[in-house]
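Right, I'll just put the structure down here and ask away after.
One protein chain omitted, others in place.
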Amino acid sequence: MLKSMQNWLLHLKENKVFEAFVIAVIIVSALEIGAKTYELPPVAISLTVGLDIFITLFFLFEISVRFFAESDKKAFFRSGWNVFDTLVVIVSLIPIQDSEMALLARLVRVFRVLRMISIIPELRILINSLLKALPQLGYVVLLLFIIFYIYAAVGSFLFKDINPELWRNIAISMLTLFRIMTFEDWTDVQYETMEVYPMSWIFYMTFIFFTAFAFLNMVIGIVVNVMEEEHAKVRHEEHPEPSMQDLQDEIRALKALIKEKFDKESDNT
Amino acid sequence: MLKSMQNWLLHLKENKVFEAFVIAVIIVSALEIGAKTYELPPVAISLTVGLDIFITLFFLFEISVRFFAESDKKAFFRSGWNVFDTLVVIVSLIPIQDSEMALLARLVRVFRVLRMISIIPELRILINSLLKALPQLGYVVLLLFIIFYIYAAVGSFLFKDINPELWRNIAISMLTLFRIMTFEDWTDVQYETMEVYPMSWIFYMTFIFFTAFAFLNMVIGIVVNVMEEEHAKVRHEEHPEPSMQDLQDEIRALKALIKEKFDKESDNT
Amino acid sequence: MLKSMQNWLLHLKENKVFEAFVIAVIIVSALEIGAKTYELPPVAISLTVGLDIFITLFFLFEISVRFFAESDKKAFFRSGWNVFDTLVVIVSLIPIQDSEMALLARLVRVFRVLRMISIIPELRILINSLLKALPQLGYVVLLLFIIFYIYAAVGSFLFKDINPELWRNIAISMLTLFRIMTFEDWTDVQYETMEVYPMSWIFYMTFIFFTAFAFLNMVIGIVVNVMEEEHAKVRHEEHPEPSMQDLQDEIRALKALIKEKFDKESDNT
Partner (left out) sequence: MLKSMQNWLLHLKENKVFEAFVIAVIIVSALEIGAKTYELPPVAISLTVGLDIFITLFFLFEISVRFFAESDKKAFFRSGWNVFDTLVVIVSLIPIQDSEMALLARLVRVFRVLRMISIIPELRILINSLLKALPQLGYVVLLLFIIFYIYAAVGSFLFKDINPELWRNIAISMLTLFRIMTFEDWTDVQYETMEVYPMSWIFYMTFIFFTAFAFLNMVIGIVVNVMEEEHAKVRHEEHPEPSMQDLQDEIRALKALIKEKFDKESDNT
């Protein structure tokens, strides 16, 4: 009986109508979250409460279908996307009745929209290719953090008394430096400190040079690399041409064949 | 008689002088639209009215020539550029006498300038190569939209009461987030919310990281890909070198030839 | 005698000390122009007058040396850099005594600094590679101009009465659009027009999308292309490897040789 149940779930899971209905419910849940940011009449509010319960239960049902349809329960959790979906469903199940926590409850429901990514295969590929670049980017981010840390310490030591609002301590200084890195009203910050330290433009110029520039350089380099590898792999899979090595092997085999023959003939004569 | 008419039209269409005249009329229509944005003396205004009628009729004539010169009427509409030209001409033919609609009439005429793109082959190639990148970009735009949607919902829930002007509802929030993505006075928005939620810089930092950065990465990747493919195709067409496969086939044919010969000799001796 | 004179000039031109002296004079002329932007004491001003005359005469002398040292006078002007140097020298020779023209005279002398580019070979290579990308960029610039023109016409029609300062006519509108393209306080412009036309954000969003984005895409594409070609050319010159075609030819020659031999043997037996 369990077996037939599993088969029935598998059929349900792969049913096109069921799949379309799942996507529809995800879109409706996204629209509901958007609608809640507007001033709604009381009728609509009570309607969203019912809708919330339905969506939560449906998501729970859908993830259960996918879990029980899978014959190998361990394999189910080996896929990062299944873990992600399960977490989103579980978190939105936590009952929050406390009126003070109402805001938190709303925020948690927003994350349901993320299921849009896990349901569309093309978006999953995009996210995967982005994750693949992360390990290489990790060290770039670390390098940037060190540059930020050093400049924030120097900036805090020098400019603390000029404008505590911007250079109060190392954390606030790093926020100010991030603002400078995005070129957002950075000259106001610069002109202010140049009145006390006329040479402080060196601080800003070198910082902009090191971060914005080094960052851009390295990001582009890594992206080009990753994309090139992807591209080469695809090209190789589509047209599996013989390699230089294959050709050399063929030529050598031919040579060996001829040589052997010639040697035999020489022996005969 | 119809046949000779068509031949005459074909000759007219391919006439260098006629072609130059078409381009001249398009440029004049563009200049007229520019001139209308200035304060013009009454004489010039009445002149532009006459010019408008002439340009409209000439464009109608030119598209008719190209349509009737084409022997296969279906093929004419298979080219996207022909459909585009026909639409521009038809829309500018719609008579708008209503004084309230005068503005709309003006706007419609502006689109005639777009014919400049369809008449210059190099611009058509540029547009085509841009359109080719669109399907790949479609999913990047969808991913960005989902990121915007989630951050706009969270932003609206949290910051609605701090500044309704910027976070009133999800639509206004998305506009504010677009502004933040372009780094336009984004620190003003940030400092305002940091007074209530001191940790809200996490909201802005992660948003900037996800959009500006992920967007840049993926766009560059796609562009590099598309351009590389184009480049490889051109290079391949210009120098059609034998492939590795061709070389391998040649070597194997040689081997077979030698082997067959050797086998025959072995049989003889 | 003319011949020996030419030889002497050629020796002078290729003399290392003379070359170094030319670069020194160019640097001094650049420093003099920079110094003139400061408030100078009367002594220094009279000194710069003498220095100006010396530099002008020396540049005239140097270009004459290079011109007369060249045996083929036509070849001299075939090099764009020589024409450039000659023009800079001639323009700075024009006597301007009119006190009103003093500003113009100063500006003309600034262009002498450009000789720094023509004297350093590496900078000439950089400029050359930039010029090589220009023809491809020409059409991108034309396409951008058409987009600017259309949006400026529409913007002028719609927003003229909202803020004549920014949308008075098509020329002023294009300047405003360029500002929007650089993301410089563009939301101020947007919020202003959104009070009258709430949907005008579509105007700004599509404009930013079309220009900033399309521009970036195409520029990157072209740069990657040009650099790749340069790179491939250099690599090819450094390691002139046999091509696939060469290998195929060799294999075919070998095959012909063997076949001919085998056919002869078959005839013999």
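For reference, chains read A, B and C in written order, and residue numbers begin at 1 within each chain.
Quick note on the criterion: contacts are C-beta pairs under 8 Å (C-beta built on N, C-alpha and C of every residue); 3 or more make two chains touch, one makes a residue touch a chain.
Note that the structure is a prediction, hence the values are computed from the model and not measured.
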TODO: Please identify which of the visible chains the hidden chain touches across the whole complex.
DONE: A, C
- [ ] Identify the residue among C:Phe58, C:Phe111, C:Tyr139 or C:Tyr191 that touches the chain left out of the display.
- [x] C:Phe111
TODO: Would you indicate which residue among C:Ile90, C:Leu126 or C:Met205 is in contact with the undisplayed chain?
DONE: C:Leu126
TODO: Kindly note down the residues of subunit A that lie in touch with the hidden chain.
DONE: 139-140, 142-143, 146, 149-150, 152-154, 156-158, 160, 169-170, 173, 183, 185-187, 201, 205, 208, 213-214, 216-218, 220-221, 224-225, 228, 243-245, 247-248, 251-252, 254-255, 258-259, 262, 269
TODO: Would you write out the residues of subunit C that touch the absent chain, in ascending order?
DONE: 30, 33-34, 36-38, 103, 106-107, 110-111, 113-114, 116-117, 120, 122-123, 126-127, 129-130, 133, 175, 178-179, 182-185, 219-220, 223-224, 226-228, 231, 241-244, 246-247, 250-251, 253-254, 257-258, 261, 268
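The working rule: only the chains that are shown with their structure count from here on.
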TODO: Between the chains shown, work out who touches whom and classify the graph as line, ring, star, complete or other.
DONE: line
Task: Chain nearest the overall Cα centroid - done: B
TODO: Give, as an integer number of Å, the spacing between the C-alpha centres of subunit C and subunit A.
DONE: 40
Task: subunit B, residues touching no fewer than two other chains - done: 183, 185, 220, 224, 228, 243-244, 247, 251, 254, 258
